[in-house]
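For reference, the structure I am asking about is given below.
Other chains of the complex are left out, but the ones given are in their true place.
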């Protein structure tokens, strides 16, 4: 063990810390933590009992990783649960991630993010600054949440979904109640800034929700919905880039930055997947019906 | 005094700390703080001069309690004022509460909450993650603010109000100006996600404001208002649960989780109150006129 820790750290003797791990100043590493090789925990950060952080990760300053559940309403006790974060995570400063979640590899957050318990998050997901993941939800692979997105409990977000700032996925049809119904966002859907999605709504694969839309009914695949209440006004495949007149949707055929098809294009990548690989993604049979309008 | 403090703490000799208080690592407890019996102050938290925190409370990590006023615009000085927080508070990590407010018992916050000075907050209030209470406002008993709610100065929120994420109560009719007029939300009103309430508007008892509504005029009791600008479209008493067809409003007759009538129902609880108890709540004469439509 070759830990390089700064000043004023409090590191439990039961923490298992890999090779070439760096720890900043004033850090608190509690019991039974496991930190993979080559990971950097920056100053003032607290890693609570039962957390596993994969190798080659970076956890910024002032974070709380593995925050305990505070069920004070009923029993006024702390509860510790495991939290697993995969390899090569980049968790930016000021973020709070609860115990009791599973998060894949190449995870990335902005600053001051909150992720509560029972969040099941895939690989290569990215959650922007100030986003508030309420827990008890599923977020797929390569999902990109921009800043200040609010994901209510019971939400299901499939792979390759983009959600822009100040979007809210709600869950209570008759507030206040205890009868929550989550939103389901299907693969490749795009939800623009400030949209609010009402409880139980399904956003179809490749659909586009306009900025500020209040979405009260499910939106079929490829449809564009805008307004309050949101109405379907078009098909994404009719949208052209205003500068060059080229089609821009379905976006997977026109955009690939950081996507697994970055070097080859979506169709070549998709056809190259074997059945086991396809099972890792939530994808419809996208190639059989080519995207003609 | 049986204080159990972690490492690297800086605790003033004039702080009065009760029995069985636990203090984490790296905490700063300034002069003249009073901490009640059995309270837990978690690591990295700062409690500033003049703060009282009641017994059996929990203050999460990375909080600043009693933040001083920084009137730097004019005089570039700090000012310390008392801050009183009642018993059994649960203040989650990363929250900042200013000096100069009074907060009742059983207070609860999410993470990264900001509460500025001159906030008068009742008992059993709950303020969600990232909410921003601008101070100089009144928040009643059993008020529930969900995540990321913005309460402008001069707002008045009566008892048993529910406000959902990204709602803003504004206060400037002709921005920018110094002529603020607050919003008044009456008891049992519900404001759904993303609604903006314009200055001086009154939201009547038991009314329901729809998601994304921009409310420019006062809404009478029991009315449902939606849209931009918001219009009254219905009466809450006509709304049925879509699953079982049962009425759901007024919600106090159908929902009781964590409410004082949890075991007996609203009407029995309300009739059992004596006059002194009724004075603690902002309630109209709710029983005389039964909720027929």
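For reference, chains read A and B in written order, and residue numbers begin at 1 within each chain.
FYI, a residue touches a chain if its C-beta (ideal position, glycine included) is under 8 Å from a C-beta of that chain, and two chains touch if they have at least 3 such contacts.
What you are looking at is a predicted structure, and each value in this text was computed from that prediction instead of being measured.
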{"item": "Given 2 visible subunits, total identical subunits the whole complex contains", "value": "3"}
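In this text, only the chains that are shown with their structure count from here on.
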{"item": "Rotation angle (°) superposing Cα atoms of chain A on chain B, nearest 5", "value": "120"}
{"item": "Chain A and chain B: spacing of chain centres that average the CA atoms, whole Å", "value": "29"}
{"item": "Touch list for chain B against partner chain A, complex", "value": "6-8, 24-26, 43-44, 56, 58, 60-62, 88, 90, 92-94, 108, 110-112, 129-130, 144, 147-148, 162, 164-166, 190, 192-194, 210-212, 226-228, 239, 241-243, 248-249, 251, 254-255, 257-258"}
{"item": "Complex contacts: residues of chain A adjacent to chain B", "value": "8, 10, 26, 28, 44, 46, 62, 64, 67, 70, 72-73, 76, 94, 96, 112, 114, 130, 132, 134, 148, 150, 166, 168, 170, 172-179, 194, 196, 198, 212, 214, 228"}
